[in-house]
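Of the protein chains in this complex, all but one are displayed in their positions.
Chain naming follows the written order as A, B and C, and within any one chain the residues start at number 1.
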Amino acid sequence: MPISIRLAAVAVTAVAALALTGCVGGASAATSTGAAGSVATIPTLGPDQKVSITFESYNLAQAGAWTDTIQGLISTFESQHPNITVTGQAPATAAGANTSYISSVQTEMLAGNAPDVAQLTFDGLDYIANDMGAQPISQLVGEQAVQDAFGGQYPMNAKATKLGDWNGVTYGIPYVFSTPVLWYNATALADAGITHPDFSTWDGLEKVAQTLKAKTGTAPLTISCTVTGGDWCMQGIIKSNGGSIVSADHSTIEFGDDGSVGAVEEMRKLNDEGLLQNLDSASMYNAFASGKSLIQVQTSALQSMFMAGAKAGGWQLKNTTLPAFGTTPVAPTNSGSALFIMSKDPAKQAAAWEFIKFMTSPTAYEQISTKIGYLPLRDTMTEGDGPLAAWAKSNPLVAPNIAQLQKLQPWESYPGSNYSQISTIFSKAVEDSIYYGKDPKTTMQAAQQQAQALVK
Amino acid sequence: MAFVPVADITLPVRTTATTIRSQDRARTTVKTASRRHIRVPAVVGHIVLIVVAFASIFPIYWMFATAFREPVDASAQTIFPWPLSLDSFTTVWQQIPILSMIGNTFVMALSVAACQLVIAILAAYGFSMWQFPGKNVLFLFFIGSWLVPFQVTMIPNYVLISQLGLLGTIAGVIVPNICSAFAVMLMRQHMQSFPRELIDAAHMDGRNSWGILLRVVLPNMRPALAALGIMLFIEAWNNYLWPALIFQHQSNALVQVGIRSFLGSEGDNWGAIMAASGLACLPIFLIYLFLQRYIVDGFVRSGLR
Amino acid sequence: MFVTDVRPAPAAEALSNAAGVSPTRRRRRRVPIAPYLYVLPALILLGIWIYRPLVQTFQLSFYSWNLLPTQPLTPVGLQNYVSVVSSQQLRDALVNTGIYIAAFLVFSVVLPIAIALLSRQVGGRAKTAYQAIIFVPFLVTPVAAAAVWRWLLSDSGGAIPTVLGNFGIDIGDVLRSPSGAIWAIILIVGWQMLGFGVLVVSAGIAGINPDYAHAASIDGAGGWTILRRITLPLLSPTIVFLVLMTILLSAQWTYPMIDILTQGGPSDSTTNLYYLLYQIGFQNFDAGSAGAAGTLFFIAFSLLALGLVTLSDRLSFYDN
Partner (left out) sequence: MSRIEIVQLTQQFKGHRAVDAVDLVIEDGDFVVLLGPSGCGKTTLLRMIAGLLEPTQGRILIDGVDVTELPSKKRNLAMVFQSYALYPHLSVAKNLAFPLAVLRTPKAERVRRVHEVAASLGLENLLERKPRELSGGQRQRVAVGRALVRRPSAYLMDEPLSNLDAKLRTATRQELSELHAELSATFVYVTHDQVEAMTMATKIVVLDAGRIEQFGTPDEIYHRPASVFVAGFVGAPPMNLVVGTVGSIGGVVTATAEGIEARLWPGVAEKRTVVIGVRPEHLRLDDFAANAESTAGSASALSVEGVVERIENLGSEQVLYLRVGDTLMTARGDDFGALRRGDLLALSAPIERIHLFDEATGQRLEWVPEPDELPAAAAQVAVMA
């Protein structure tokens, strides 16, 4: 079979390239996984052993505060660990507007230069763990070491700690989160006579939006969850309506169920009433920041951008938690990411673990929260006389975010290697139903079937 | 009593001038008999063409107009930007290393164009000067490469470039583009119309094929080479997908890639975005302004079979 | 008596006899090496950078693989082809590709013919100036073109919605409208293509010996008859060339616009075969499906091109 021989040759070349660039081939990855128990399998680094690792973070893609903070943390880490050199890099996003951070790492693996530590989003957890060969951290360093890392004086939020686990094995250490928050332009609302808006439910939101529309004549509302790129928070809206995205055992796609359809129908209603602006993701937050949209459901991560916009435009920025469907409890999902070890070299793995521990330490969160505005996963830091207490007090805008941490639902990752396609199908069905006149029920159910067929 | 010059040999013209009804209508302008074509008054032609030309140039004008407005006026709809301001350009200048990006791109485009030209000259020479077994098959091989979508070759080539260790280098952008089948075809067209006698004469003078190429063919094809070279340069300059793939982590290496990521990060700052876009086009516009004849030639020839 | 004049034997005959070579037997032609050497560099490069990937793509189309070196290649037979052909996305993309090509033909063939004919009437320097201006958009970097048009079409402050708004026409955010976005992309790419078409058609018309039109007009034909029966048929090789260029290159030209402006959306309304191929390959990392789709496109385009080339050969009249 000449074809398979040649293919094998192709594969071998690729693997050989991996080996050349300092990574270990797939075979040894399997061994390390197989030999793993609950005891640490990676060596501790010798006192003179020099290791250098690469760290891919999407925070490095944006100039300014984001990059500066991460680079600052890296140099702090390097000064604490003189033998470890960390090179930060941004993901490859230029190749296409829709390229995700996961596909960036995958592209690099294809080229044989995957980063040693990668900051990856939760939507691909299944894929990252099972296909991309992220290292099972709890097996590498031992269960206890992981728990120790989560603990400490300011332990990590219990809801958060499990988010990087797959089948009881910890693959990713949760790193930075944001939750969907309802932002609003308090000045504009006050101008319309709304001083105490009721955003606790979607009905309340609808009423406020109607009043605004009557005053200004334009659609005031933008919901980033409803367009491509916002599927993570759409999951939260669906779950808030009692819907489900994927079954607990991650084998069945369920976003065609009644709860999901109901949530979509609610959004559709807002659009039909002319309250919703149809914008793509980037235009959407630009619209809010520049005052062209007055209420926006958007990630809490954009806080600093909105604050800058509000300052420039001379209006007051306020926010609150995600609205509820009647009395059903709100189930906000987290966007955000965990840190994964991609390296197969034991020394690099050891260094990577040190680095991850540092990046999720209270020291790091102090920087990350105050300078970038991300939620501190060690939320106790904001309480009492914790290091972030003063910051939280002076920043009322983070309060809804911290409050939602307690009700946090995981951002579900779709099963199998077609996870990204399923996500695309989901987003398209949601957009079609809300903005483009398709019937929500049939559209969502058809999408569910289509997605189910891709689960292998 | 003397010689007289005679003209009686010329038959006297007996015109029936009385039948000429019209008065003497002297025409002052030279007109070719345009009535051979569909008669459209020239005014209509001018109007239509002015409209089309306006539609063609307006977006480009608007790009520069927006870029030169004061940032607060960026959304103004006045036709002329006033007062003029360089603030948007300053923003671009501060945010991205536009000069080095343009410099890098220039080096890249120049190398690509030069390589493509050399390879095309060689191949076209081989194709147009000899008859040899397998020629047609090989030629088909060249034409066929046009039919392979870039998206098909993208991934394997990306892997190969990374194996060669060329990711993130200008060489990585250049190497897969060294051979342009399109350039080979065009070059072949030119060479086929090269006067055979000149080559035969050079053969008689004892030159070998290499010498003929260097001393006879190329010197006489300078205009065609210039036209094709400029065209390839523009192609390379405007290429965007492949460089974006190669320069994954350095979005500031090449201008197209840089502008692409600049667009994403600048939100609604149209003044800065237009300034950056304008700067990315500027070198090509300048080339067009000064070498328009060659460019038009190059593209026109590409249309001739 | 008569005597015949004895002619001397031809010298050549004597010579060839002397050399023992029969003058009737043709010497076998030597195969020249030089042309192969000249063609070789280009050939090797094409082999490496075009055909090697094509072959790999073809091979991969029979496997399931997510492009991860650590993952195995699973042979799946023709399943990739089945799933690609039966996918709704492909059908949408196919329809869109058809719309794109049909619309681009207007910009690259129909309008250029009209404009070239008009500018022939205008003539002189004005003609050159018009054509030079119309050509400029072709030079604009795709990224910049996308940015400019995004700005022109922007729902908040863009020149086009603003101007139309003054006339009471509200086009909204065209790029977010499933019915409008594709036309926006077509308009933008068409804007870039027009000048190229005009240039090529003008060159084609200039290349037609004016004697044909003269002869026809003496033969009694009027303007329309000459255009329909002489000029257009004689222009047909140029037209076929432009059609071929449009079909083959429209992908290259639309890709950046789709990528930057709509990412195939909204609701898949602007995606086309190439963008889909890119998505399958580089976003979904489905090497098998990408391979199958790539192979199918290659075959389809080869057939299309073959048809056009045959047509063009039948239409080519060597004007000598």
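One rule holds for everything that comes next: a residue touches a chain if its C-beta (ideal position, glycine included) is under 8 Å from a C-beta of that chain, and two chains touch if they have at least 3 such contacts.
Bear in mind the structure is a predicted one, so any value in this text is a computation, not a measurement.
Across C:A102, C:V163 or C:A215, the residue that sits in touch with the chain not pictured is C:A215. Interface note: of C:V109, C:I160 or C:I230, the residue touching the hidden chain in the full complex is C:I230. In the full complex, chain C touches the hidden chain at residues 209, 211-212, 214-222, 225, 229-230, 233-234, 236, 315, 317-320.
Simple rule for what comes next: only the chains that are shown with their structure count from here on.
The touch graph of the protein chains shown is complete. Separation between the centroids of chain B and chain C, computed from CA atoms only, is 16 Å. Residues of chain C found to touch two or more other chains are 56, 67, 156, 259-260, 278, 282. Among the residues of chain A, those in touch with two or more other chains are 14, 17, 95-97, 107, 110, 112, 290.
Taken together, the chain B residues at the contact with chain A in this complex read 95, 155, 158-159, 161-163, 167, 241, 244-245, 247-249, 251, 257, 260-261, 264-265, 267-268.
Within the complex formed with chain C, the residues of chain B that make contact are 33-40, 42, 45-46, 48-50, 52-53, 55-57, 59-60, 62-63, 66, 74-75, 77, 119-120, 122-123, 125-127, 129-130, 132-133, 135, 138, 141-142, 144-157, 160, 176-179, 181, 184, 209, 234, 237-238, 240-241, 255-256, 259-260, 263, 268, 270, 273-274, 276-278, 280-281, 284-285, 288, 292, 295-296, 299-305.
Partner chain B is touched in their complex by these residues of chain A: 13-14, 17, 62-63, 89-97, 104, 107-108, 110-113, 282, 285-286, 289-290.
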